[in-house]
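Here it is: the structure, laid out below.
Only a portion of the chains appears, each positioned as in the full assembly.
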Amino acid sequence: MFSGSQDMIVQKEITLQGYKRGYHLITSLIVNALDSMPEKGILNIHVKHTSAGITLNENADPSVRYDFNTFLNDMVPEGYSGFTHTTEGSDDMPAHLKASIIGQNITVPITNHCLNLGTWQGIYFCEFRNYGGSRKLVLTIYS
Amino acid sequence: MFSGSQDMIVQKEITLQGYKRGYHLITSLIVNALDSMPEKGILNIHVKHTSAGITLNENADPSVRYDFNTFLNDMVPEGYSGFTHTTEGSDDMPAHLKASIIGQNITVPITNHCLNLGTWQGIYFCEFRNYGGSRKLVLTIYS
């Protein structure tokens, strides 16, 4: 039932190396990982982890990413007394919760062979662990 | 590599005019913006801004949208002492955070030429700024 359409999908897995805890602008990295984009389409970006996330936000002023870190660390605090899942470190359970609050995948439009983001929109890779190590993303383009 | 499939994608950019801060039901507006929908497919709705969002929620009782506003303003307060990104107004940094917590794009199924939403599901446009001005959305239908 899935015959005849596989030429319209381009899929690629990439590895991010050791980002530190925080919010990192990876728009250029994503665009450079893709050889080309179709005239029209969508790009799905999927993070293959449960303590990291992906979102879109302000691409200009680094203070926005700084404040993301401060606020979300406060909103989902490491010292929360109700946590029972604590054996993997105090940063682990908050990281799981943030991953589901922020999300682990996004789907964005492609128009005229470019990501059709707003002027101020950039792609944030969100590393919620202190030492997350390398992270894998799956990029899928539909055209 | 992207040849031969562009006839299955319909893409359209629309502009929303000056919604006030809060949560606004735009299901009809979205449906009316689309000339037609395929028998089966998906619709991706992307907000091209970093201080507005889109989500699905209760389409009947306006008190739900009212309570969204009250609760989220409290959850991400303007007076939060940790914010450093403050030059664009006290409503700016909370708006960025809400945009990533609620999300800026959704992908919903199309079945029998209609959005396949639940009985009580409507599309909320979420304006997080006091004066956000006009806002652009990209609609992409795959069939």
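Going by the order they are written in, the chains are A and B; count residues from 1 in each one.
In the analysis below, a contact is a pair of C-beta atoms (placed from the backbone, for glycine too) under 8 Å apart; a residue touches a chain by one contact, two chains touch by 3 or more.
None of the values given here were measured: they were computed from a predicted structure.
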{"item": "Copy count of the single sequence across the entire complex, 2 present", "value": "3"}
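Rule of thumb we're sticking to: only the chains that are shown with their structure count from here on.
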{"item": "Centre-to-centre distance between chain B and chain A (centres being mean Cα positions), rounded to whole Å", "value": "19"}
{"item": "Touching residues (chain side chain A, partner chain B) in the complex", "value": "5, 7-8, 10, 36, 38-42, 55-58, 61, 63-64, 66-68, 70-72, 74-75, 101-103, 106-109, 111, 116-121, 124, 142-143"}
{"item": "List of chain B residues in touch with chain A within their complex", "value": "1-6, 9, 11, 13, 44, 46-50, 75-76, 80, 82-85, 93, 96-97, 99-101, 103-105, 107, 136, 138, 140, 142"}
